[in-house]
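The block that comes next holds chain A.
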Amino acid sequence: MVRVTTLALPAPPASRVDRSGEPLIRAAGVWKIFGRHADRIIGTSDAELPRAELRAKTGCVAAVRDVSFDVWPGEVFVVMGLSGSGKSTLVRTLIRLIEPSAGQVDIAGKDVTAASQAELRELRRHTSSMVFQHFGLLAHRRVIDNVAFGLEIQGVSKAERLARAEKVLQLVGLEDSANSFPDQLSGGMQQRVGLARAFAVDPKVMLYDEPFSALDPLIRRDMQDEVIRLQHETGKTMVFITHDLPEALRLGDRIAIMRDGAIVQLGTPEELVGSPADEYVENFVRDIPRSHVLTIRWIMRDARPGEEDGPRLDVRTNVRKAIPVIAESERPVCAVEDGRVVGVVDRETVLTAIAGESA
Partner candidate 1 sequence: MAVAQPAARAVAAPAPRPWWRGRAGLVVAVVLGIVISYFGWRNDVPWPASLTWNSLAAHLDSFQTWLSDHRNLPHPSIVFRAFNGLASFLDDIVGWLTSFFFKLTWIGTTVLGVLVVLRYGGRRAALGVAAAFAAFAAMGLWEPSVRTFALTFASVALALAIGLPLGVLAGRSDRFARAITPVLDAMQIIPAFAYLMPIVILFSVGPGAAVATTLIYAIPPAIRITALGIRGVQPNTVEAATALGATRLQTLFKVQLPLARRMLLLSVNQTILFALSMVVIAGLIGGQGLGDVVTSGLYSNPALALLAGVAIVIMAIALDRATEAMAIRTDPAHRHLTEGKKRRLRLYTLACAAAVGLAVGLGYAFGAGSVWTGWTGQSWLLRQVQSVLDYVQNPSTFVFHITNPIGNFIVQYGLEPLRTFFVATPWPAMVFGLALIAFLVSGLRPALIVAAMLAVVGVANEWTPAMDTLSQVLVATVLTLAVGIPLGIWAAESERARRGMRPVLDVLQTLPQLVYIIPFIYLMPVSIVPGVMASVLYASPVVIRLVEAGIREVSPNSVEAAGAFGATRAQVLLKVKIPLAREAIMLGVNQGLIMVLAVVVIGGLVGSGALGYDVAQGLQRSLFGQGVLASLAILALGIALDRVTQGRRRRRLGDLA
Partner candidate 2 sequence: MKVRAGGLVAAAAVVVVLVTVGSAAARSSACGTVTINEQAWAGSTANTYVVKNVLEKNLGCHVNITKVAEVPVYQAMADGKTDAILEDWGHQPQWDQYVTKQKTVVRAGANGVKGVIGWYIPTYLMKQHPEFKTWKGLKGKETLFKSPESGSQGMFLGGDPSYQQKDQTLIKALGLNLKFVSVGAEPAQVARWTQLYKQKKPVLFYWYDPQYLNATYQVSRIQLPKRFKGCLDDEKLGGDPKKYACEYPSYTLLKFMSKKFASSGSPAVGVVKRFSWSNADQNAVAKMIAGDHMNPDQAAQKWISANKAKVNKWLGK
């Protein structure tokens, strides 16, 4: 099976995420097979069968196949795939909304898969929180009561939970709609309520299950900005499910691409676009303007003698942002990492890179 594909070339860019400590979420060998006697399949040769064959042979559907990954605190981890790729099932197995058939999930140092019902409830109440594609709001409650719902479940007193809900509503810019009912709001606003409800319990981990796919493109963009903003302000760890690659690239620190229940590639946006692991991923990223995602590290060439004194740019600079500098400079631009020139970029390399996009 395809495991986490680490690229030999070049080393991943330094990230704003600190990966030195323990991961907050750790999924190891997670399986989910739907159907009778599903547990008997794992570990046999049947488990290696392609999905359609497995279904024909046993009547079972393997939704998630041996998935492993780690997510560190403060990271935005995106799982991307087409519908039916198992991504929504995967996120549900993390907090056992769907029981995994095999494998282990740890969240914040706790073995979720071994947790009792009570422990699991505690986890869901205080550690994690989820935003759903179809919002899942309660039509018979006001917006503020919806936001306070998680706190109500925890048994927080009415006055306190309303006060907290009000604050969260301000955070998502819905303070004026506190007394409205869900059906009086637009889809985008309803999902803000969904966001607020998830934030209100102040979780360590936020799980998003295709939260914006039911929204119009323009509103979707707004909401993505909103998530980025909230993430910056609160520093929450997020697992974000989407079928939309641009969305994945915008939000994700790292992205896992799933196909038929398994991860085919896991890496930073640049890694995916710069060196797709296989044809499947390549097909996905083909239409993405490479200059928007890649840094100059991906297009630089070795410096020839005498070129090392040109204008300098950090090697992590986005190609698109580097273009004006390169265009203005008569000489090749030096890519610098840790104060050392590691390569140069000139007009020719940039043009080749951009031309490659339209090919």
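Assume a contact is a pair of C-beta atoms (placed from the backbone, for glycine too) under 8 Å apart; a residue touches a chain by one contact, two chains touch by 3 or more; residues count from 1.
Basis for inclusion: all candidates are chains of the complex that A comes from, given by their letters.
These numbers were taken from a predicted model, which means no experiment stands behind them.
Within this complex, chain A touches only one of the listed candidates (1 or 2), namely 1. Only residues 95, 97, 121-126, 128-130, 132-141, 149-150, 152-154, 179-181, 183-184, 197, 201, 207 of chain A touch candidate 1 when the two sit together in their complex.
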